[in-house]
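Read the structure below first, then the notes.
Missing here is one protein chain; the remaining ones are kept as they sit in the complex.
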Amino acid sequence: MTQYVGKPLSRVDGYDKVTGKAKYAAEFDVPDLLYGYVVNSAITKGKIKRIDTQAALNLPGVVKVFTHENRPKIAWFDMKYKDQDAPPGSPFRPLRDANIVYNAQPIALVVADTFEMARYAASLVEIEYEEDKHETAVETNRHKARKPSVGLTTLFKPGPPKPRGNFEESFSASPVQMTGEYMHSMEHHNPMEMFASTVVYEKGRHKSGGRYTIYDKTQGVTNSILYVSQVFDIPFKDIRVISPYVGGAFGSGLRPQYQLFMAVMAARELKRSVRVTLTRQQMFSLGYRPANVQTVALGASADGKMTALYHGVVSETSQYEDYTEVIANWGAMLYPVENYKLDHKLVHLDVATPMDMRAPGGVTGVSVLECAVDELAFNAGIDPVEFRLMNYTERDQIADLPYSSKELRECFRQGAERFGWVKRKPEPRSMRRGGTLIGWGMATGIWDAFHMPARAEAVLMVNGKLRVSSATADIGTGTYTIMTQIAADTLGMPIEDVLFKLGDSDMPAAPIEGGSWTAATVGTAVKTVCDDLAKKLFKIARKMPNSPFAKATFTDVVFADKAIQLKNDTSVSVSLQAVVDANGGAAVRETSSALPNLFKQRKYARATHSAAFAEVEVDEDFGTVRVTRLVSAIAAGKILNPKTARSQIIGGMVWGISKALEEESVMDHQFGRIMNHNLAEYHVAVNADIQDLDVIFVEENDDIVNPLGVKGVGEIGLVAVPAAIANAVFHATGKRIRTLPITLDKLL
Amino acid sequence: MNLTTEAPLISKKTPLLPATHSVRLTVNGSERELQLAPWTSLLDALREYMHLTGTKKGCDHGQCGACTVLVDGKRINSCLTLAIMQEGKSITTIEGIVQSEGGATSERSDLHPMQQAFIEHDAFQCGYCTPGQICSAIGMMHEGHAKTADDVRELMSGNICRCGAYPNIVTAIQSVMHPQPDTL
């Protein structure tokens, strides 16, 4: 029964968001709140020789300045600092010692009774450094690149497989070839809401410890509570992490950020409630999408069959953690190339550890791969869509498994049709509008369809309403809405009677919200718990005096119209209200876990696919590029809510435009410091950059990925877009720009 | 009125200490008296001193538009003005949008048509830029310079939406600018 699932419902949290009632981490009103302001390192590598906090402490209202010299004793073992998304290595520990390991590293926290005073006092902290020589540039250090170490997170981010066939031989024998070296800049997530934690301190049960209610900006309250508990040795029962609304995160909330550490440290030490909010500039002292250099070589037969693929990646990481993402593997997942060789190495630099950022690795690798494939198709004299159809595969070459479903062919067909691709003139520089060059380009996208274990609780409350919860997050993705839809449908209730809650560590655990797995993962848990609750309700109903179901079994009934009904005769029914009433006036609750069906899944590769078609206008005199039209056709399994899913895809497309043309964190290697650390100079797309965006959801049925058949739409909207734009720029100008972003100077 | 506040010297290293003063602000129709030092921005006054957290801080430097409020009907970035400078002006935040615009227009809810349109057209995702977008859109309609979709795009470019809801924002605003007869 799907009264709601699959329908374009408006967001259930819409009212809160348009009225300003939705509260984000820094917005919880707490009496006697203290404000923390972080001081960051001005140098990149070396030691703090002297840190003088006296002037700051002299100010009225300044309560304390925490530095490495006076910080409280906290966990010693590295292990304790490992969060759920920590890459192999030794996590950064704020205020650990005098060492500086990256520029803008947090080195002190000023705590005062107003935000303004804390900010001013922070400017009075005097620091003397002993500077060491630093290295921050990927390009000039690429010869030092080495293989990344392996750890837990590698499970979801497999390294490149062993080579297959003989790349060198087949490449040199290929009549059609291309080779290219590509460079991408560092990028920062820059969610609109800056990282913040409000820690409410209350006297604890024991003399020693307090109780902490923490409003945190995070993509996983479970991750935050684990971190706080381990690092500060506070028992779980004395911590509660709450995060009902998150003002965007895009991966930056997958790991606890240092404001959480700082705020909890200060609250514990001062036995006061503390809020620490980062500034926009400090948002550039967190993780980021790593800068990288990629080399690709492709070979094809004269008739356009891809035969050889090389994709080599060098990307940056910090000196203390080996952050990797899957960049090099996508070609072998998309194309049936017999001979491939894939490689990914890391350069260790004096920078912060990178972090997953929307479609991590996927958009990085595919943006290069799909430009290369475009070039190969061009060299073969074959239309790029045609070329991809000629090299279509139903199997993932690396896993050597068939895809559980793959409607990419349909994406090509419907996307091309909507875009009007047939009217494209193949020659570069052959299409014009007025004085400007027009270019049409396309690219393929791919992203994993993950499914993780999760738990959820469902309660039929005494008032007959349903409350479902799971400790997941809604970072704008629509979790609240789709979970409400699933729950309402499963128990046959009107959506107004269903309340879905999330973002509270007291709720049953769910994984961090990333990798586009939340719809599948939490959705399955919600479905499971509602099914389980249904069984429980049915049992109660059966035992009611004179129950019409006395002889029925669970399979004989349906849940509809707020009631349990006999399938054969829906007039025979017991209202859910009556069922709770029969429960001795107590709510009926159920908690369930849902695990991925590994047995079913392991025989298949699972992925979402997309095709993006872009039109650009290039003013050749100035090198300015405008994306005038963008069509994305998406195959992502079942779409639970076309309205919110479309928004996810549109958001991804906007990111694609932004990445292709604008985004870049520029580091001055003299200082090892990012210089455009603000939203005026770190350019993200504004409204005027975005013209006509069109989304097509291609029908795709899949009962292998998970019982709901959903694959997730958070990342796939982005993956194909930068390459489609770069290919369109080539079509317009005849220039292959291999360095992103394509700023105007590159086209002059 | 020539208002002067003094900031006495306390020491050479920390030369000035901000004295607080009573500042009278008219926010969403009601007058509030706050004890503020001159260095408190209008944005911080709203969020930290009046607990009107509907107005968001996305950069604190005029670079994002999340803090947009209406002052005497005009949209401004509340992060780049001092609260003390806004005495005597009428400040409208997202919390006061409905009242300021003459009450709810539809029976279904207590929302301003712009708020309603934002929900209807899914003109947001995380919701963090949304109050600023809505105030900005209402301010833009008062200004009366936006005629076409391209005008709306340009004149809404002072509000960054990192979630990328732009196309839906434009559609929502246009639906309010040019209401279809059947939805009136």
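So that you can tell them apart, the chains are marked A and B in the order they are listed, and the count of residues begins at 1 in each.
Quick note on the criterion: a contact is a pair of C-beta atoms (placed from the backbone, for glycine too) under 8 Å apart; a residue touches a chain by one contact, two chains touch by 3 or more.
Throughout what follows, contacts and distances are computed from a predicted model.
**Q** As a check of understanding, state which of "Phthalate 3,4-dioxygenase alpha subunit", "Acetolactate synthase", "Xanthine dehydrogenase family protein subunit M" or "Sarcosine oxidase subunit delta" is the UniProt name of the chain not shown.
**A** For the chain not displayed, UniProt's protein name is "Xanthine dehydrogenase family protein subunit M".
**Q** Please work out which displayed chains the absent chain touches and list them by label.
**A** Counting the whole assembly, the omitted chain is in touch with A, B.
**Q** Of the residues A:Leu9, A:Val526 or A:Val686, which one touches the chain left out of the display?
**A** Of the candidates A:Leu9, A:Val526 or A:Val686, A:Val686 is in touch with the missing chain.
**Q** Would you mind spotting which of A:Tyr120, A:Tyr403, A:Trp655 or A:Phe730 touches the chain that isn't drawn?
**A** A:Tyr120
**Q** Which chain A residues touch the hidden chain?
**A** 42, 116, 119-120, 123, 435, 621-624, 626, 661-662, 666, 668, 670-671, 673, 675-678, 680-681, 683, 685-689, 743-745, 748
**Q** Just checking the interface: what residues of chain B touch the absent partner chain?
**A** Touching the chain left out of view, chain B contributes residues 1-7, 15-18, 37-39, 41, 60-62, 65, 68, 74-77, 79-82, 84-85, 136, 139-140, 143, 145, 153-155, 157-160.
In this section, only the chains that are shown with their structure count from here on.
**Q** Measuring from the mean C-alpha position of chain A to the mean C-alpha position of chain B, what distance in angstrom results?
**A** Centre separation, chain A to chain B: 29 Å.
**Q** Quick one: which bits of chain A touch chain B in the complex? Just the residue numbers, please.
**A** Touch list, chain A to chain B: 10-11, 13-24, 26-27, 29, 54-55, 58-60, 114-117, 120, 124, 190-194, 245-250, 277, 279-280, 475-478, 643-644, 646-648, 650-655, 658, 678-680, 684-688, 690-693.
**Q** Spell out the residues on chain B that touch chain A in their complex, using ranges where they run on.
**A** 10-11, 13-14, 17-18, 37, 39-40, 44, 47-48, 51-64, 66, 93-95, 109, 111, 115-116, 118-120, 122, 124-131, 134, 150, 152-154, 156-157, 159-170
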